[in-house]
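This report concerns only the one structure given below.
Every protein chain except one is present and positioned as in the full complex.
So, subunit A:
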Amino acid sequence: MSMQDDAVQTFTPRDFHRQAHDALGNPQIRANFRKAMDGLMTKRHDSFGDWDLETLRELGANIRMRALAKLPELLEQLEANCQANGIQVHWAEDGEEACRIIRELCEARGAKAVIKGKSMVSEEMHLNEHLEAAGIEALESDLGEYLVQLNQQTPSHIIMPAIHLNTDEISDILHDKTGTERTRDVDYMTAAARSQLRERFMAADVGISGVNFAVAETGTLCLVENEGNGRMTTAVPPMHIAVTGIEKVVEHLRDVPPLYALLSRSATGQHVTTYFNMISGPRKAQEHDGPQAVHLVLVDNGRSRIYQDDELLDTLRCIRCGACMNHCPVYTRVGGHTYGTTYPGPIGSILMPHMLGLEDTKDLPSASSLCGACGEVCPVKIPIPDLLVRLRREAVGEGRGNVPGAGVKRNKKEVAAWKSFQWLATHPGAWRSGTAMAGKLNMLMPSKLGSWTDHRTAPKPAKTTLHALIKRHRKQRSDV
């Protein structure tokens, strides 16, 4: 597949299997992800070298659990403290409402150009398309996001959006879209993007960013980054709009250092990122820079539904580091676009069904070998494999039925087959005669069993059952 084909290709979670098949046959995608994920796994491991990682993960999980346990109170406190600091707070039930709020804030200022810092929530609600439909240009400023946007794609990783592209492809994109020289010189390309984007920062009417942690105690918005585009986005344009999910709140300022330590190491294996930017209000009267107005848009978009259920709740602990995808054998092979969702990989597979419904995402919880790596590396100890299993149960109508689209994969024949198996397996006499019979008739076993046998040989019942073998073995021993 050439890059040009890639650029017009759209991905949807409904086509997971076809997209996975295509990605597996694309050596470029496989090489790019393999190389990147191997490096990230090693770096993460090394960066926690001198830490008591288990104790730190325990603390991270507890901080996030405490925040969720007090979520309504903390959101009220966050709102009150932000307002006291001069940050205006808005609430949105879903992505559409959040888009409308942001568009209206932009329109009220007569804004024509928006510059964006990296925000997965804004991807989740398709903010750029919404603003562009209203005649407002939304430009991504994170280098990876900028490249992906130039190439008319979506991010393939939540931390490294352009990880699916290699140096030559990026050189072509910059050359085709911005007129730079074709080169393999990364410094040259970075400098070119810097100067292109600096003009846009100066011209932007509004800066839109995400939030990594929102501190209830002080009304502070924390942003983690390396490039400085997040600082630019939140400090250069006259208005800053921060948009985030309601679960991103933490109770205390002291909760931030452990989560930040976990985030930077889990995400990219860095002991610290270049910038940790804490914003607690717009420019004050005597200050000389920073935005004159700061808005915070808090988005629900399915989160309060996840919140209802004691098991599903753990999904909301996520700090969006991406370690689960970096360590996922499926993600590493098929890449981020294959999932067709804003959040790919294991976290996407347990989050997107709540946002899009299981009708569209029914293949995602099964896109896992349940090897357990994601749960093992998660910095806030989300039991991702258990949640994948829970969503598989929901998909076949064997759960609590509180996930949208629950039961979509329910198949009467399959249910009947398992019921029969259950009856057989709990009736020893019937089981023994049944398995003995199956062994005798094993030639009749079909060699094709649906998609199971696409890549596997069909199982054949043994001529002699294990029971019979053991019986014979015991008899021989007692005969000796």
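Note that contacts are C-beta pairs under 8 Å (C-beta built on N, C-alpha and C of every residue); 3 or more make two chains touch, one makes a residue touch a chain; residues count from 1.
By definition in this document, contacts and distances are computed from a predicted model.
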{"item": "Name of the absent chain as recorded in UniProt (options \"SusC/RagA family TonB-linked outer membrane protein\", \"Metallophosphoesterase\", \"Lactate utilization protein\" or \"ABC transporter permease\")", "value": "\"Lactate utilization protein\""}
{"item": "Residue in contact with the excluded chain [from A:Q9, A:T178 or A:T274]", "value": "A:T274"}
{"item": "Residue in contact with the excluded chain [from A:M120, A:A138 or A:I246]", "value": "A:I246"}
{"item": "Option from A:I136, A:I158, A:A193 or A:L263 whose C-beta touches the chain left out", "value": "A:A193"}
{"item": "Residue among A:R254, A:K419, A:K440 or A:K471 touching the omitted chain", "value": "A:R254"}
{"item": "Touching residue (missing chain; options A:E227, A:D363 or A:E394)", "value": "A:E227"}
{"item": "Among A:T12, A:T180 or A:S304, the residue in touch with the chain that has been omitted", "value": "A:S304"}
{"item": "Residue ranges of subunit A at the interface with the undisplayed chain", "value": "32, 35-36, 39, 51-52, 55-56, 58-59, 62-63, 65-66, 68-72, 75-76, 91-93, 97, 141-144, 147, 160-162, 165-167, 170, 186-187, 189-191, 193-194, 197-198, 201-202, 217-220, 226-229, 231-232, 235-236, 246, 252-258, 260-261, 268, 270-284, 286-290, 298, 300, 304-305, 307-310, 313, 402"}
